[in-house]
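My structure is below; once you've seen it, I'll send some questions.
Missing here is one protein chain; the remaining ones are kept as they sit in the complex.
On to chain A.
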Amino acid sequence: MKKFLLAATAAALVQLGLMGNASAAELRYAAAGDIYGLDPHSMTDSFSINFLQHVYEPLVRYNKELKIEPALALSWEVIKPDVIRYKLRQGVKFQDGADFGADDVVVSLMRATAEKSPIKGNLPALKSVEKIDDYTVDLHLSGPTPLLNNYLTNIAIFDAGWLEKNNAVAPVDAQLGEEGYTTTHANGTGPFKVESRRPDAQTVLVVNEGWWDKPEHNLTKITFTPITSDATRVAALLSGEVDIITPSPLQDAKRIASNPGTKVLESPGLRSIMMNFNMRDKLVDGNVEGNPFKDARVRKAVYQAINMDLVRDKIMRGKSRNAGMQIAPEVPGFDAKLNERFPYDTAASKALLAEAGYPDGFQFNMNCPNDAYVNDEEVCQAMTAMLAQVGLKAKLVTEARTLHFKKAQEGQTDMFMIGWATLPMLDGFSVLSAMLHSPEEKLGTWNPGGYKNAKVDELVKKIDVELDETKRRAMMVEAFGITEQEVAWLPLHQQPLSWAVRDNVEVVQTADDLLRLWYAKVK
């Protein structure tokens, strides 16, 4: 007993000593939620995957401008349309000292795309990986895949030997009822390594001195704490207990900015908020025969009845960016001309409704989440009021996102809200394939309204396999042009990203709302 007490006291003293001298290059970071675990192949949550990129690296990565640059791969070339050769970086070491090479890439990519892998959807089209020599691999695809590198930015590379040693070559399978070694242990090539982790309390990363790249950061340690409650997260920043918080609640922006020593970082993000129309044969909750939304004039009437300037100024506190397209300016496929909204015009809206045969409007239901996007519920309430002015009676239902998206996917709504950041693909094709192509097999997975245009479908299939980037983008703009004229969806805005930092912290805020601390500096 005495021994134990001594040990405990000693431990306590050590802890106290550590507490006292937080080094200048330590960064304390608080986000709204914890990462799900330490295995980047076990989850699709982009926040977790990005956080783990501090530890594990992909073959290619996004830089500060969200452009793809070499990481563990040095270069790549198209051997055949469906075979891509990657030359790998030499002299890279994993954090346990093992050398990085072709075997690691083969095992990691096969692990990510295994039958039971939860993230196999993040790397579609991969058939097999062939080792050519120790630092060259060929990726064999099921067809031409112009976005292969985009997909690869999300696939972490593990050490094959380490996986084998720890019996973790197969992906973690929740159904087997076994705990995966990789869920609680990590060994990557990245700029930081995991020192300790207490789920939902604290994850500590320390700098990896042996990193192959020249560090742009000056950190020695990252202490990451999830703080769910907005008010507590802000308080932790104001009281100096943390150096950076993401997200920073919009309503607290003024307070943080006026507090000496802290500031807010805001910019419009990638996530575009939009409304889907039910275009099936009947309204879910209507008071008219058939479905008026099948008529493009009605959809346009809804569009023009909504005053997005008012939403931006009053609800989003001037921080959002109104959108005419379903993708943000950073996303390939964007076109400035297409991004102009149809003007807000209630007279035109009423005229369109009358023309379509609904001079007195009609009733339908509108579903919105209340915990998914910035002020999502308020935006929907405002839209309901605006629609009422042209005689359209939207019956608003707001729910938690787990319920909302279930109903949306099952087609139990006439209009529903969704936000789409095109991640992890970061390309307009994400919207075209999932939301604008008519539902069939792997396409149109988020088109429960059933919008269908033969020309768009044809273009989507061509874009999918077009390796010439200029042609590919031109076709994307063409497809978006058609869907916009038909008001296939109702785009609203890009919601603002809002982070807050202490004045001595410099970070790069990218539009994808992901924090890359290998670009961070603490002064």
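Definition applied: a residue touches a chain if its C-beta (ideal position, glycine included) is under 8 Å from a C-beta of that chain, and two chains touch if they have at least 3 such contacts; residues count from 1.
Assume contacts and distances are computed from a predicted model.
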| item | value |
| --- | --- |
| Options "Outer membrane receptor for ferrienterochelin and colicins", "Putative DNA modification/repair radical SAM protein", "Peptide/nickel transport system permease protein" or "ATP synthase subunit b": UniProt name of the undisplayed chain | "Peptide/nickel transport system permease protein" |
| Contact with the hidden chain (one of A:Pro226, A:Gly450 or A:Gly481) | A:Pro226 |
| Contact with the hidden chain (one of A:Ala235, A:Leu265, A:Ala296 or A:Val508) | A:Ala235 |
| Hidden partner chain, touching residue among A:Arg198, A:Lys455 or A:Lys471 | A:Arg198 |
| Residue touching the undisplayed chain, where the options are A:Lys64, A:Lys80 or A:Lys116 | A:Lys116 |
| Touching residues on chain A - with respect to the absent chain | 4, 8-9, 11-12, 15-16, 18-19, 30, 33-34, 36-37, 39, 42-44, 116, 118-122, 172-177, 179-180, 183-184, 198-202, 225-229, 231-233, 235-236, 238-241, 371, 400-406, 409, 420, 424, 430, 433-434, 441-442, 445-446 |
